[in-house]
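Report on the following structure.
Here the complex is missing a single protein chain, while all its other protein chains stay put.
Here is chain A:
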Amino acid sequence: MSTTNYIGKPTSRVDGPAKVTGTATYAAEYQVANMAYGYVVSSPIAKGKITKIHADEVLALPGVVQVFSHENVPSLAWFDRSYKDLVAPGGSPFRALHDAEIKFSQQPVALIVAENFELARYAASVLRIEYQQEDHETSLETQRAKGYEPGAGKTGFQPPPAPRGNPDKAWEEAPHRMEAEYVHGAQHHNPMELFTTTVEWRGEGKITAYDKTQGVYNVQQYLTKIFGLKKDDCRVVNEYMGGGFGAGLRPQYSAFLAVLAALELKRSVRLTLTREQMFSFGHRPHTLQYLKLAANADGTLAALQHHALHETSQFEDYTENVVNWSGMLYQCENVKLGYQIAKLDMYTPLDMRAPGAASGSIGLEIAMDEMAYAAGLDPLEFRLRNYAERDQNVDKPFSSKKLRDCYHQGAAKFGWDKRTQAPGSMRNGDGKLMGWGVGGGVWDATQQKAAAKASITADGKLTVSTATGENGTGTYTIMSQIAAETLGLPIEAVTFKLGDTDLPESPLQGGSWTAASVGSAVQSTCAALGEKIFKLAQKMDDSPLRDAKFEDVEFASGQLRLRADHSQAVVLRDVLQASGEAKLEADSSVMPNMVKQNGYSLHSHNVVFVEVTVDEDLGTVHVTRVLNAVAAGRILNLKTARSQVLGSVVWGIGMALMEETVMDHKFGRYMNHNFAEYHVPVNADIHDIDVLFVEEEDDIVNPLGVKGIGEVGMLGVAAAVANAVFHATGKRVRDLPVMIDKLL
């Protein structure tokens, strides 16, 4: 048998064949008998009340089964806490069809259920609903003065650290200073797969919900609390996901409505949202940032202030960590960070890939570029002079931090030394203006509690399972790699199962913690199973391992052998067959080692080098070259990890140049709610992207030494693009996205 060392190798996706042959089943593809189809009716107004729903008119249509609205929803859980999911912000969660009140445009106001999808959609289009409209407020600009500091209501939210030093005085006294405001608009996640819930009615109040979600346990908890179901009666499944990006962290109203209909009608129901409705349940908030930096004559930072204000709904305090990163990415003794949110008549924003940090790195990293220019320094050199050896926010060392290596190796590979500082001083081979920019960021390396179970059969087939998610990142693959390597099996002998509340509990798939959390659980569980196999191996006749301790043996290439002497080995399958056991099982649950971690700051870092060309007459920008150097611990799979970072860069380019959901405040409504007008990059926008991993050895973050790479890769990308545009043109765009009109 060839090597069974998989960790770190560029292993192809184990779920690839299923995906490209169409056998991977997504939420909308589960076929169940006697299914009814739902279609959501959305509010055209942003604020007011429903005064009349002419449900009778559509109920008269043959094939329309029911029209659900606030007028006929059954009595459900009463208290807000029942509606709070695991990542709910503080406040009062939205309840679909709860009452006549309209809180945001596109609010679900009715659910049509019919014998087929087309009929449900038609009925929704003719359902007459009368509203009493009230004045709404959706403009963050007009609500600047109403910003407030939110409480710590949401998991993971950390209010900014207390100020240090005297940033105002230091700023006044420093030789080089800058201050500016930075803005970016709202963005929507827009995964390709629409939110869908297929609810299978299993009789007697039991259901299985095939739901697009990044956390089946979160959805199960939400549904059971609201509908008063027993956990055993409410199974939630999501084996594949066509993109999540945070959109699937919270249970969506589609899941609530589909289950409501199934329980009321006592039959299976499928509900799929429309693309337009994908703009109705959360977004990266429109954010205003004010940065005020000063530098000393030697190019060290004298003062740093970063204040952010973003929108939230009237009913929940959505929070994300926007400014905290600015207190730890660079060394600075005089720092003040501020963070506020303001209530608007819209739906609550929602975590979107690198929430907070993606936004905050726009402000910080453009400001750092401006500061570098004001101080007459190369922007990379400026960052090197302000390298943070400790996390000053918490006054702790980093468990590992190879950002300096990222700077040096990235710059060398990109050719940064050929950069000339003056804006407009570089041109490409065709004589077009060319600009090089740099940016970067820092992101949490978190581990959550996770459990897994594993079983191996006499034929040497291993099944490992846990209820984590796979939103296209490579979870199936890296978990199979870890399991295969831990037990020395070929990866083909491993089946990894996920996305099912019948499986051991795993955290939500988000926060870049899946590899660390679930990976640790898989490793631990397989090791526990290995110990059982080892004991059986010792009982074999003439076992060469009879006197060995478990620490003395290793699993490799289908064998169990002495580390010190590979000739002393037994074949794994022989052990299982000799044991007479049809199946061996193990399970375990892994918590982060707080004692070990407590003295350290746990973070991943990156730096992005970007080349743009700009047509100076027409204002068109092309990102011709990107190099993203990432320090995120150990890389489990170079192939899927690289893909993650490639995707992050594409996201960053979109954020920099085109992505923005635009609200018409007259209607309090997003107007470009489709893929024709909400622009994400297409192939023609994407050119060379290079990814460089500077691996870190870190046994403090978690036993696997991984930090997660789903989010760190997009930090600083948008800022680096904007900085490159400045370098090319001398135009400093502080209002992203940088579209044509801003460069004319």
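Note that a contact is a pair of C-beta atoms (placed from the backbone, for glycine too) under 8 Å apart; a residue touches a chain by one contact, two chains touch by 3 or more; residues count from 1.
As a working rule, contacts and distances are computed from a predicted model.
Looking at what's absent rather than what's present, what does UniProt name the missing chain, "Xanthine dehydrogenase family protein subunit M", "PTS system IIB component [Lactobacillus acetotolerans]", "Methylamine---glutamate N-methyltransferase subunit A" or "Transcriptional regulator"?
"Xanthine dehydrogenase family protein subunit M"
Taking the full complex into account, find the residue in A:230, A:418, A:549 or A:666 that is in contact with the omitted chain.
Missing-chain contact among the listed residues: A:666.
Which of A:331, A:624 or A:643 sits in contact with the chain that's absent?
Answer from the full complex: A:624 touches the omitted chain.
Quick one: say which of A:658, A:691 or A:709 touches the chain that got left out.
Residue touching the absent chain, from the options given: A:658.
Which listed residue (A:33, A:145, A:594 or A:744) would be found touching the missing chain in the intact complex?
A:744
If you put the missing chain back, which residues of chain A would it touch?
Against the left-out chain, chain A lists 44-45, 105, 118, 121-122, 125, 432, 613, 617-620, 622, 624, 657-658, 662-664, 666-667, 669, 671-674, 676-677, 679, 681-685, 687, 739-741, 744.
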